[in-house]
Every structure is written in C-alpha cells, then in structure tokens.
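Scroll down for the structure; my scribbles are underneath it.
With one protein chain held back, the other chains of the complex are shown just where they sit.
So that you can tell them apart, the chains are marked A, B and C in the order they are listed, and the count of residues begins at 1 in each.
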Amino acid sequence: MVADIAFWLPLIILVPLLAAIGAFLFPRHSFRFAFIGTLVTAAVVFGSTGLLWQDKEVARHAVGGWGAPLGIDMVLDGLSMLMLLLTAVIGLAITSYARGYFLPKNNSSESWHQYNYFWPLWLFLWAALNALFLSGDLFNLYVTLELLGFSAVALTALVRKPAVLKAAMRYLLVSLSGSLMYLLGVVFLYAGYGTLDIALLGAVATNTPELVAAAALITVGLVMKTALFPFHFWLPPAHANAAAPVSALLSALVVKGSFYILLRVWLVALHPLADTFIPQLLSGLGMAAIIWGSLQAMRQTQLKMLVAYSTVAQLGYLFLLIPLLLRGRGDDIAPLAGIVIFLSAHALAKAAAFLSAGNLLYAVGEDRLSSLDGLTRKMPLTLAAFGVAGVSLIALPPSGGFIAKWLMLNVALEHGYWWLMIVVIGGGLMAAVYIMRVMSHLFLEARGHKSDVKPLPLCMSWPPFGLAVLAILLVFTGVLVTDMLVIGAPWLLEVAP
Amino acid sequence: MTAGRGFVLLLIVLLVLVLAGIIALVTPDKARLADLAIANVPQSGVLNPVTAVLLNFRGYDTLLEVAVLFLAIVGIWSMARHARVWIKIPDTPVLVVFVRLLLPLMVIAAGYLFWLGADFPGGAFQGGAVLGGMGVLWVAAALWQPPASFRRLLRPLLSLGILAFTTVALLTLFMGYNLLQYPPAQAKTLIIIIEGAAVLSIGATLTLLFIGGFPKKRED
Amino acid sequence: MLESTQLYAIAGIVLFGMGLYALIVFPHLLRKILGMNIMGTGVFMVFVAIGYRGLDELPDPVPHALVITGIVVAVCATGLALALATQIGIKTGTARLTPDVEEDDGS
Partner (left out) sequence: MTWVNTLPLLLVLSSLVPGLIIFALKEKRHRTIRISLNVLGALLKFFWIYLIIRSLDTGLLIETRLPLLPQFDLVLRADNLSILFVILSAVLWLVTTLYAIGYLEDSPHRSRFFGFFSLCVSATMGIALAGNLLTFFIFYELLTICTYPLVVHWGTKEALHGGRTYLIYTLGGGAVLLTAIIWLHVLASSSGLSLEFAEKGVLAGSTLLAEHEAAVRLIFFMFIAALGVKTAFVPIHGWLPRAMVAPAPVSALLHAVAVVKAGAFGIVRIVYDLYGIEVAQELDLLGPLLIVACITVIVGSILALFQDDMKKRLAYSTVSQVSYIVIGVALYGPVGSTGGLIHLVNQGVMKITLFFGAGNFAKTVGVYKISKMDGIGRRMPWTMAAFTVGALGMIGVPPTAGFISKWFLGAGALDTGADWVIGVLVLSSLLNAGYFLPILYRGWFKPQQEEWPKNNQYEGRWETHKLLLIPPLITAVFVLLLGVFAGAPIGLLHWVEMIVNLEYR
C-alpha cells in the first residue's frame, strides 16, 4: 500500500493541514508544529516525486471511492508534481527564514502575536496550494482558491499598519470577486455539460455559447487573482508592504496558483476555444504587463516596491505563449516546458529577492534605495543572494530564467511571432536596468555606514542565497523538466477529440 | 451619476444581458449528475441525497470547507487581537426574558435539525447555523458570562469539527480504503460523528465570527 | 416561453451584476462587502436554479450540496472582510479605501 503513490497524495494535503490545526491549538508550540509539519510535508512531496518518476504515469486518487463524475479525483501528473516540488522547496526556505524574522525581539505582545499566528496561516496556505495542485475538479478548485485567498490576505494583514490593512482589503475584495466570477464560470460549465471533472469536461466540451461564457468568466476571474496587467493594481502595495516572508510567498507561489488553474482549465477543458480571441488577448495583456511593469519598476525608490512591480512585469511572460501552447496542445512540450521553467525560476529568484530585501530592511531599518549604499562590507551574503537572483530575473545565462526564455523564444520564432521576441528581449534589458540600479547602490563604497547594522541570524541569511543558487541551477534542468512534463502530456492528448 | 459610474453600469448591464441570454438557452432537462447521484444514495449510508452528496460523494469538498471555516476564525483572530464582548445591559427587559426563553428551544431545534439531516432536509450546517444564531442572541442580549475556564476551551471547541473530519479521513486511508471512502457498514455512524462535531464547531465559529476576536476577560 | 427555472437563473445573473456594480463603484467598505454578498447569492441562485428537474422529479442534489458549501465560504469571506474593515476603521478612522482607488465622492 505504501509503495503505491496514490496512498501518499492525500497526505501531501492533510499533513500541513493537521500541522496548522496543531499550531493554532497550542500557540506556544506553534513553531514546533510548523517545523515538523514542514519537514514531513517536504519529505512526502520529495518521496512522491521519486515514485512518480519511477512509475512515469499519471497517479489518480478517487476521494471517497466514487470516481470522477460523482466524486472528486486527485490527479498527480508532471505539471502538478513540479508545482508541488517548487512549493516544497520555497516552503522550506520560508519556514527557516520566518523563524528568525518573526522571532519575538523585545518580547512585545505584538511580536508574540505575529509569531503565533504566522505559523498556522502559513501552513494553511501550503495545504491550500497542495490541494490546488492536486485537484482535478472545478468546484474543488474554487474551495482551494478561497482557502488560498483567505490565508494570503490574513498573512498580508499580519503587519497591522494602516497602509498594509488597506492593501490587504483591496487584495481580499479583488480575490473574492475573482473567485465568484470563476464560480459563475463553473456553474455555466456544469449547466452546459453536467460534469465538474476537468478531464471529463475536456472529452465532452464543444464550441457552444455557454463554453465561451464560462471561458470568459473563468479567465477574467483567474486573471484578476494572478494580477495580470489591467488587474495588477492590488499587487504592488500588498506585496511590498507585507512582511518579507509573506511577500516572498505571495509573489512566488500564491499568484502562480491561480495561473496554474488557468493553464490546467484552458489546456484540458476549454481546448475547443484554443484559436479564439481570448488566448490572443491574454498574450497581448502579457506584453503590456511586461512593458508597464518594467517601466514602473524603474521608477521606484523603495526596494520592495521595485521588486513588487518586477513581479507584475515577470507575470506577463507567463501569458505570452498561451496561444502557441494551446495550439500545439500536448504534442509539442517545449512551450509548456518554457512556461514551467520560467515560472519556477521566477518563483525561486523572486522569493530570494524579497527575502534579501527583508534582510536589508531588518538590518538597516528602511528599504529606500539610497539607504543601501555600501552594504557589501556588512552583508555580503544577502547582497550576493540579491545579485544572483537578479541574474535570473534578467534571464542572463547561466540561469533558469535564461533557459526558460530560450525555450519561449524558440517556440515564438518557430511560429513566426517575431514581435514576442522583441518584447521578451526588451523586457530582459529593462529588468537589467532596475536590477543594476539596486546593485550599483550596493557596490558603492560609502565612507563609514551611518547607522550600525543589526546582525542577521544564520537562519535568515542563508535561505535567500540558497534559493538564488537554485534559480541558477535550474539552467541544467531543461531535460529533466521536459521528461517530467511528458508524464502529464499524454493526459492532455488522450482527451483530445 | 458620474461618467465613470455610467460606463461601469453600461458594461455590467451588457454582461448581464449576454450571460442571461446564454443561461436561458441552456435546456433545463439536460442529463446532469442528478440521476447518477440519486441512484447511488442507497450505498451512501444516508437517505437524504443532499447529505449523501455533501458528506459522501463530495466529502472532500466539505472537508476543505470546514477548513475554510476554521481558517476564517484563525484569520480574524490574527487581525483583531482582542474583541471587547458587547456587555451593555439592554434597558428593555422584554429582550432579556424572550432570549432566556428562546435559547434552550434553539438548542433543541439545532439538535433536531442535525439529527434529521441523515434522512430528511437538514444536517450539520443547518443545525450549526441555528446554534450560531443562538450564540449571537446570547451575546447580543448581554447574557454572555462564561466562566474564565471556558476561554481555554474555545480553541479546542473551534477545531473540533476539522479535527473530527481529518481523523476520520486518515482512518479510512490507513484502513486501506481511499480517502473518505467509508466502509459501507459504518458509513452512517462515521457521517454522524463528523456531523456531530461539525455542528458544535460551526455554532461556535459563527458566534465568534460575530464577536470578531478572542473575547476579552469580563471587566465591567 | 420562459420556464420558471430559467427565470430564477436570469434573476441570479441580475443579482450577480448588481453586486458587481456595487463592489466596483461605492467606495464605502460596508457597501462593497454587501455588494460582494449579493454577487455570491446571485451565483448560488443560478446554481440551484439549474438543479430544477420538473415538478414531480427530485431536484438535482449536487448543486444543492455545493451551494451549502458556497454559502459557508461566503459567510467566512464576509466575516474576514468585516474584521478587516473594522481594523481599517480603527486604524484610519474612515471605513473607506482612500480615494486613490476611485476619484468620485461616493453617495
């Protein structure tokens, strides 16, 4: 029973959930629950990766034993496995970083409060992400989306300053209205096709009005939660003002969750609409996001705002290839590999960037760019982390970002989308401008830094560097990721009419 | 009615017209999951098809949903440090007397609704809602004078529902079944256990949602 | 002409539209949260209306069960939003998101 991967799927979700409940029940031991929960979850995820790599075919777990149409199926294919792996890796880094960041300094009740409530909320978020990546049912995805949204908003509002609370409120309202639009889309699909399972829906879906309505609603709902260009206004204040580990979580994982659903729904259920205007529109909005986000990032004077706007820009890359991906649909895995590697490289690099920005804020007390002058002497590891993460964000070789852009550009040019190439390479140069602006402050030798720099605990200085190095090492994973994604690919093919 | 609002109104009216048109087109008598669900109700251990869907066929949704309830409380307590329970004594005795009469009745109604759920419309959430209503009345009528030790019980009471659900789920998993696949014989008892724990937790959660934070000690 | 079930579905869509309008336009937080609730109710109404299968038939249990779940999630969302709104009220004195979101005066 234990060797069978289907046994492990529910545990990937239940372990962090139980850890979260435990962390809430016993506030004084909340970190102990979180620590054990993190390790066990990561172990289960890595274990199931090994099992999946061994079996090389999609793992299914029919919850409740009833099977797809009536019951809910948990589905683990290459794509969801990679996302789970990414979440586990970043999760380990966040848990270790948050231990130092939230440790109650002067024993104030406020810092104890933050410390006690961070752990259950973070574990809930992790459980929600794992449930989201494993679910094969549309309504179940709605519930996981809400679970994800609530924990993300509560984590953002952990820092109880007015600006943060307003940002959290705006985030909550956008998140909720996005989810409700998604739900209305699901209702239309259920009305039209009578099933909620994505794979079955893919088999019966044909180009009917309710499919188009559902596609529009689901896409707008999820795009609001992924903060693609016109709906990005809530992201920078929320990601910049939140606590450092929280903004790393939001930028690296939470926005990717809703994008994953968009990818999954479009690839499988809405494939008859592959050539309609919606994918083209998404690609156009992606281009606008890259240009707008990069321009805004170049104007920022606060470090975390700069990194937040960089997220808005980098999210645009994920949408560029959607029309090509849907047209190729499973037979050509390169666009999907490009998107997934980019998504992972951005997650790792952006988490590293936010954590090192957090370190700077923790040590220097303010994150204005001008206050970062000459920090190389005092915080070499943090600045190395930011530099290496910057290399991946600009997508300079050797980095995961580069390989992703290489795959994307190849696909784009093969289909003759030469303007995508200009946007992608231009975006890279613009990213270089705002990353190098930060680095030039860091390399500047200020004569005797004015305020003394608070020493960083070890558990805070190493995670960002580790994540940044991982973002670089992704350059060698091109073949691995492609082989892993192929595991899910037949699932895409077998459903094609 | 500024220009901005007019534009938004226009857009939304268009959206509503299009969606309404499409939903009207969808023929009502399409063969959806109804027949399949109703056909499987006998094996689900309960007679009421809605409870069968809610707790057996799509039990996983309900597990996550109870988790959402639990998360709401954790989220609110993380935002609002302490909530001052509203203890202004209401001036009209009518409310206090009426509430004193009503509370026990509501508890009975909740219990009945919960027990009925297996075979007739009702169930944990309906019972929990009534309990929640009772809690709100209890607080609103300033009769909330829990003993100090009660506050230590709050967290276990809140997590009762989700804990029951996850332990039953793990139980079925480790007994070799799929997650939440109740063995046919014990299906009804397991569902009753889950629903029982859920009723109490939902009642407590809804009351505390109304209070809006960890209730402070009673100092007049 | 119109079946009764389609009438309820359309009513649900109209509710959804009204809720969306309120959410976007009114700057006061309470009105936004109310708007969001109406949006949710609209979606649930459409979902249940689809479950209707004629007078003598048992209605489709799946939408009913899912709407119960939806309602519980909506309650949690409203609870969270109200708690956040009260915190904003306490910390900033106004229950409005500052005008940087919408420039109009709000009615």
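The definition used in the following text is that a residue touches a chain if its C-beta (ideal position, glycine included) is under 8 Å from a C-beta of that chain, and two chains touch if they have at least 3 such contacts.
No experiment lies behind these values; they were computed from the predicted model shown.
*Asks:* Please provide the labels of all shown chains that the missing chain touches.
*Replies:* A
*Asks:* Which candidate, A:F402, A:Y434 or A:W462, sits in contact with the chain we can't see?
*Replies:* A:F402
*Asks:* Using the document's definition of touch, tell me which of A:V223, A:A432, A:A468 or A:M484 contacts the absent chain.
*Replies:* Candidates A:V223, A:A432, A:A468 or A:M484; residue touching the omitted chain: A:A432.
*Asks:* Sort through A:L103, A:L413 or A:L458 and give me the one touching the missing partner chain.
*Replies:* Answer from the full complex: A:L413 touches the omitted chain.
*Asks:* Just name the one of A:A274, A:M421 or A:L473 that touches the chain not displayed here.
*Replies:* The missing chain is touched by A:M421.
*Asks:* In the full complex, which bits of chain A touch the chain not displayed? Write them out.
*Replies:* Residues in contact with the chain left out: 334, 374, 376-377, 380, 384, 391, 396-398, 402-403, 406-407, 409-410, 413-414, 421, 425, 428-429, 432, 436, 439-440, 443-445, 475-476, 478-479, 482.
Note that in this section only the chains that are shown with their structure count from here on.
*Asks:* Indicate which of the five shapes (line, ring, star, complete, other) describes how the chains touch one another.
*Replies:* Graph shape here is complete: every pair of chains touches.
*Asks:* Hey, how far is the Cα centre of chain A from the one of chain C, in Å?
*Replies:* For chain A versus chain C, the centre distance works out to 28 Å.
*Asks:* Provide the C-alpha centroid distance between chain B and chain C, rounded to the nearest whole angstrom.
*Replies:* About 18 Å, centre to centre.
*Asks:* Centre to centre, by mean C-alpha position, how many angstrom separate chain A and chain B?
*Replies:* Using C-alpha averages as centres, the distance is 31 Å.
*Asks:* Mark out which residues of chain A touch at least two other chains, giving numbers and ranges.
*Replies:* 139, 143, 146, 150, 153-154, 157, 160, 184, 190-191, 196
*Asks:* Would you mind listing the residues of chain C that make contact with two or more other chains?
*Replies:* 9, 16, 20, 46, 50, 62, 66, 69, 73, 76-77, 80, 84, 87
*Asks:* Which of the residues in chain C come into contact with chain A in the complex?
*Replies:* Those residues of chain C that touch chain A are 9, 16, 20, 23, 29, 32, 36, 39-40, 43, 46-47, 50, 62-63, 66, 69-70, 73, 76-77, 80-81, 84-85, 87-88, 91-92, 97-98, 101.
*Asks:* Okay, in this complex, where on chain A does chain C touch?
*Replies:* 139, 142-143, 146, 150, 153-154, 157, 160-162, 165-166, 168-170, 172-173, 176-177, 180, 183-184, 187, 190-191, 196
*Asks:* Which chain B residues qualify as touching chain A in the complex?
*Replies:* 18-19, 22-23, 25-26, 30-33, 36-37, 40, 56-61, 64-65, 67-68, 70-72, 74-75, 77-79, 81, 155-156, 159, 162-163, 166, 169-170, 173, 176-181
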